[in-house]
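Note that this complex is displayed minus one protein chain, with the remaining chains in position.
To keep things simple, chains are lettered A, B and C as they appear, and every chain counts its residues starting from 1.
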Amino acid sequence: MITPMSTLQSKYQAVRSMTRSLVAPLSAEDQMVQSCPEASPVKWHQAHTTWFFETFVLRPYLCDYRPFREEFHRLFNSYYLALGEEIPEKKLRASFSRPSLDEVLAFRAHVDQEMERLFACSLDPEVSRRIMLGLNHEQQHQELALTDIKHAFFSNPLRLSYGSAALPKEAPQPSPQLRWLDFEGGITEIGYPLNVAEPLDFCFDNETPCHKVYLAPFLIANRKVTCREYLEFMADEAYTRPSLWLSEGWEAVTRGAWKAPLYWERDAGDAAGWRIFTLKGWHGLAELLDTPVCHVSFFEADAFARWRACRLPTEAEWESIASRERRHGNLLDTGRLHPAVATGAGMEQLFGDCWEWTASPYLGYPGYKPLPGALGEYNGKFMSNQMILRGGSCITPADHVRATYRNFFHPATRWQFTGIRLAI
Amino acid sequence: MITPMSTLQSKYQAVRSMTRSLVAPLSAEDQMVQSCPEASPVKWHQAHTTWFFETFVLRPYLCDYRPFREEFHRLFNSYYLALGEEIPEKKLRASFSRPSLDEVLAFRAHVDQEMERLFACSLDPEVSRRIMLGLNHEQQHQELALTDIKHAFFSNPLRLSYGSAALPKEAPQPSPQLRWLDFEGGITEIGYPLNVAEPLDFCFDNETPCHKVYLAPFLIANRKVTCREYLEFMADEAYTRPSLWLSEGWEAVTRGAWKAPLYWERDAGDAAGWRIFTLKGWHGLAELLDTPVCHVSFFEADAFARWRACRLPTEAEWESIASRERRHGNLLDTGRLHPAVATGAGMEQLFGDCWEWTASPYLGYPGYKPLPGALGEYNGKFMSNQMILRGGSCITPADHVRATYRNFFHPATRWQFTGIRLAI
Amino acid sequence: MITPMSTLQSKYQAVRSMTRSLVAPLSAEDQMVQSCPEASPVKWHQAHTTWFFETFVLRPYLCDYRPFREEFHRLFNSYYLALGEEIPEKKLRASFSRPSLDEVLAFRAHVDQEMERLFACSLDPEVSRRIMLGLNHEQQHQELALTDIKHAFFSNPLRLSYGSAALPKEAPQPSPQLRWLDFEGGITEIGYPLNVAEPLDFCFDNETPCHKVYLAPFLIANRKVTCREYLEFMADEAYTRPSLWLSEGWEAVTRGAWKAPLYWERDAGDAAGWRIFTLKGWHGLAELLDTPVCHVSFFEADAFARWRACRLPTEAEWESIASRERRHGNLLDTGRLHPAVATGAGMEQLFGDCWEWTASPYLGYPGYKPLPGALGEYNGKFMSNQMILRGGSCITPADHVRATYRNFFHPATRWQFTGIRLAI
Partner (left out) sequence: MITPMSTLQSKYQAVRSMTRSLVAPLSAEDQMVQSCPEASPVKWHQAHTTWFFETFVLRPYLCDYRPFREEFHRLFNSYYLALGEEIPEKKLRASFSRPSLDEVLAFRAHVDQEMERLFACSLDPEVSRRIMLGLNHEQQHQELALTDIKHAFFSNPLRLSYGSAALPKEAPQPSPQLRWLDFEGGITEIGYPLNVAEPLDFCFDNETPCHKVYLAPFLIANRKVTCREYLEFMADEAYTRPSLWLSEGWEAVTRGAWKAPLYWERDAGDAAGWRIFTLKGWHGLAELLDTPVCHVSFFEADAFARWRACRLPTEAEWESIASRERRHGNLLDTGRLHPAVATGAGMEQLFGDCWEWTASPYLGYPGYKPLPGALGEYNGKFMSNQMILRGGSCITPADHVRATYRNFFHPATRWQFTGIRLAI
C-alpha cells in the first residue's frame, strides 16, 4: 500500500521544485550578478534558502545528519560579519565564485535528500513549524531572485530578457474606470489568528497578534493606478515641483535624477513616448498604458496621491477590505511576470500585479513578540524607516500571500514590483 | 480711561520679551555660531521669527506698512533656495555676518512697533490666528535657540557656560522607585479640539483633527528613565551588542562611535565616572544620577526599552494619560535649564525635563489637512522617517506645550533635550 | 640720542600694522564667518598669527613672559586635535565665538607689547630667524584672510563688498598681444641661496636647497591669459568636452557643475554676458575682458592650455625667467585687490595679479630638510597631490613674494586668486 505523502512533504517538494523552475533560464554566470545594493546573486538565494533548512531543521532535528560542508554554516547566513577591511557584508556575496553553482546545487540535493529522510520520521510539531517557516522563507527569496535578476538583466548593456516569450498582446481592453468604494469605519480586527496547535498553520511573526483597531469611515479605489494615470502626473511636471513631495522624497528625486518610474526609458518610436523594461524584454508604453504603474517608490506613490488630492490607504484599511475578498489575481502562477490590466466591476487587483504602498510605517503590532533566538532576528530589527506594502505582485507565489501579509521596504525603494492604490 | 491691553497684545509682548531675555547672555559673535547641521545661529532665529510677523501679518494686514528692508523677505525665509554653487541653504545661515545683530535687533524693534500699531486696530479673526501662530512659532525657536547654543558652547574648545550659576545642588533626594501604572484600553479620542470660532484658541495643524483610536490595555512607568538606570544599560555593554538595536540604530551607533548620550564625557575624577555638559557648565554624573537621562536618540531609547524587556509608549497611549493630568513640570519658567529629579508618588514628569520619544512615527491624523498656502508648508512635508516626541522639556516655554502637542525628529537626533519613559 | 629702531623691529611693526589695516572694514561678526572648507574665520587668522609669536618667540626667549591666556596655546594652534565627536578640527574654528574679537585684539596688543620688550634686548640669531618666519607667516595669513573674506561676502546672500570703492575704470587699454618669448635651456640653478649667517635673510624651507636642474629650450608667454581668451575656451564648450580634461579634472567639473571660473555669474545685462564678484563688489565682465582670468583651478588651467595646444610652464622654467626680472607688479600695495590689464612690451605680470599654476607637483627639492620640531611640521607634510603656483597675486604683500617663492594648492582649488600663463 502506498502511503500518501504528507501535506508538508509535498509542499516542501513543490516549493523546492518551483525554485528549480525559476532559475532554469539562468546560467552560472547570471547567478553571480549583484547589480544594486538591494540585490543578492541568485546563487546566493539558492544557497541561503537551503542553509535555512540545514541550520534550523536538519542539524538540530535529524539524527546522524552530516552537514554538507562545514563552512556553509557561516557562509550562507545573511548576517555573518564582514571578513576583509571595509567590505560590507552584503557586497561580499558577489565574490562567491566558489562554491560554484554546481556545488550549491549539490548542497540543495543533499539537503533535499536528507529532508526526505526526515519526513520519513514522525515530526515534532516544532519541526513542522520550522519547515513551514523555511518554505515561506524560500518563497520570499523566489520573489527576490526574480526581482534581482530583472535588475541584473537591465544593468547588462545587452539588456537581456529572462523569459523567452514577449508579453502576450492583450486585447485592447481598457481598464475599468476609477471608482470609490465606501467603507464605514468602526472597530475591526486585523492580524493573523494563528492556531499554534496546528503546525501547518502559518504566518510570519509580524502578522501577529490579532488586535483591534478603530477605523474612521473611508473610500478606497476599485483598482490600482495605471500607467496612463501616472503619465498625467508626469505630464504635469510633478518630478520638478518640490511642493508635491515629502521633504525626503524630494531629496530622493533630486539625488536619483528621477523623471519616471524605474525601468522606463524615453522612446521616440513609441506612441506614448516611453518603453518599459520587463522580465520579458522591452515593451512600448503604448501597449501597457492600462496596466498598473509599477516600480515606483513610496515617495512617488505619496506624491501621486497628494497630486490627486487623495492619500494612500493605511494597512489596517487595506486589510479590512482584503480580508473579505478571495485571494486571487495576477500572481506568479499566471506566468505573466508583469502587471496586467484590471478586469471586473468590483474591488479589483487587491492581490498580485504589484505590491501596494500603504501610508503605514512598519511597526510591531501591539503585544508583538519576535520568535525566540536566531529565528526571530529577522523581522523586528527593521522596524525603522520602512513602509508597509500589501497584496503581493505578479512574481509572488500564489500560496505565499494573504490578506494579513506585511511586506516592507525603505520609502525610496523602486527595484521591487511596487505600485499605488488610492484612498480618501 | 485706560483701555486694558488685549490678551493677544500682552501675550505678544510677553513672548517677544522672553526672546530678549533668553539671548541676553549672548554676544553678537555667539549668535553667529552654527555648530551642527541641525542648528541655526541665534541671530537667525531672532530674525526668522520676526520675518514671520512681517510676512504673514504686517505686510498683508497693516495698511501703509513699510517693510524694514526688502531683502529680508527672502533672506529670513527658512526655505529660500541656495544662492551659490554647492552651498546647501541651511549652511548659508552662518554666513550672515551682515545684517549685523544690531540691524536684526532694529528689525525686531521695527516690527514690534508696527505690531503695536496693528493692535490699536480691531483685528480680523484671521489676523489673530496668524499672530497666535507666529507667537507659537517664536516659542519653538526659543527652545531651538537654547538647544543650538548649548551645542555651540559645547563645540567651543573653551566649553562655555550659558547660565552664570551652576545647577543648584539638590538635596540628596532619590528618585521615586519605578512603578507601573495600569490603564485599561478601549476607544479614546486624541487630538486637539480646536474651536475655530475662537481666534485665540490655538494648536498646530498636526494636532488635528480629533479622532478616535482603539487602545489595548497597557502599563506605563510613573516617571522617566534616570541616568542611574541608563548607566546600567551602558555597563551591560549595550553599545557593543547589535542584537539590542534596530538595524538602522546600530548603524548610527557605529557611524557616530556612540558610547554614551550626547554631552557625556568620561571623567575619572567623578564617582560615577562621567561628567555631563549642561547649559550651566560641566557637572559630575554622580550628582545627577537620579535625574532623567537626556540627549539620547530614539535608537537609544528603543534599545534601552528592549534591553529592559519593555517598550516605548505610543503617542496615543501617552496622550490618553497626559490629557488627564495638569500641565506642570520642570519647564523653561523654572529656570533650571536641565532635567531634575522626579518627586511625588503619582504619574510624574509627563511635562518638562526632557521630551519623551514615543514608538509612533510622525504621520498625519486621519483627515489631516495642512493649512493652505505657505503657512501650511511646514508640518506635512516632514512626515517621513521622524518619530513623535511628547511632553516638552526644561527649555520649553510653559505655556507652549500641552497634552496634544506633537514634536518630531529623526530617530538619530540627539542634540535636543530628549529622554525615555517606558511602557509594557 | 635716539637709537634708531632696528630693521627687524620696524618690519615687525609694519606687518602687524598691515594686518590691522586689512581687517579694519570687518565687524566682529564678519570675522566669525567660515564659508568654505578651505577658509578660516578672520578672527582666527588674527589670533593664530599672534599665537605663533607667543609660542615660538616669547615663551622660549623672553624671560618673565606671562602668556596672555593659557588655553590659547592649544586653541590657536592649526593642528590641535578635535575635541568633540566627529567635528573635524578646522570646522571648529567657526565655533570660536569666545574668545571675542575684543579679547583677540587684546591678545594681539599684549604680544605686541611684549615683543617690544624683546626688541629692547639683544637678540639671539635664532630669535631673529623665528621672528622673520613669524612675519612671513602672518603675511601668508593676510593673503588668506582676504581670500576667505571674499568668499564669505560672496556667500552672504546680500553679496557684500569689502572695499568701499568700486574698481577704478581703466582707460580702454587693450592687453598687449600674446607673444612667445624664447629661452634656451641648459643647466640652471633654482632655489633660494639662504645665507644662514644673516638672520634677517629669509625664505621658507621649501625654497631650499639651491640646486641644479636641466631645462630643455622652451617658449613662454609674455603675459597671463585674459578673460577674453578664457571666454573663447568657454564658448568652444570646453566645460562639456571630457577629452580636454585630465580624468580627475573632469570629475571636478562634473561634481562641481563648473561652467565658468569661480565668482562668475551669468548676467544678461552685461555685454559679455557675465558679471564677476570682486573684493570691490560686482563688475560686468565687459569691462574686465582684458584682465587676467582668475579663480580657476589647476584643472581648468591645464585644460585651457591643452585646448590651445600649449602647456603650463614648469616651476623651474618659471623661476629661471623670473629670477632675471625685477619684482614688481599688481600686488597688495597697489590697493586694487583685483587683477589688472597688462601693460608693457616685455615679460609682463610675472609678479602679482594672480598666482600662476605650473605643471609641477609640489615636492621637496633634492636634499630638502624640513625645519626641526614643530616649526618644520608645516611644509613637508603637504607634498602630495598639490601643484606649485608662482608669482603672487593682487592680495600678496609686495615684500612677501620673490622669484623662488613656492605656493601650492590642491589642483581643484579655486577660491585663491589663481590664473594661467602658457608655455610651449
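Methods note: a contact is a pair of C-beta atoms (placed from the backbone, for glycine too) under 8 Å apart; a residue touches a chain by one contact, two chains touch by 3 or more.
This one's a predicted model, so the numbers in the text were calculated from it and none came from an experiment.
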item: Omitted chain - touching chains that are shown; value: A, C
item: Sole contact to the chain not displayed, among A:A47, A:L135, A:A152 or A:V341; value: A:A152
item: Hidden partner chain, touching residue among C:V213, C:L350, C:V401 or C:L422; value: C:V213
item: Residue, one of C:W245, C:W264 or C:F304, that touches the chain absent here; value: C:W245
item: Contacts of subunit C with the absent chain, listed as residue ranges; value: 187, 211-214, 216, 243, 245-249, 299, 359, 361, 363, 366-367, 377, 381-385, 411
item: Touch list for subunit A against the chain that is not drawn; value: 27-35, 43, 71, 74-75, 80, 83-87, 92, 94-101, 152, 154-158, 160, 256-258
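One rule holds in what follows: only the chains that are shown with their structure count from here on.
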item: Approximate Å spacing (C-alpha centroids) for the pair subunit A, subunit B; value: 39
item: Where subunit B and subunit C are represented by their mean Cα positions, the distance between them in whole Å; value: 45
item: Computed distance of Cα centres, subunit C from subunit A, in Å; value: 59
item: Touching two or more other chains - residue numbers and ranges from subunit A; value: none
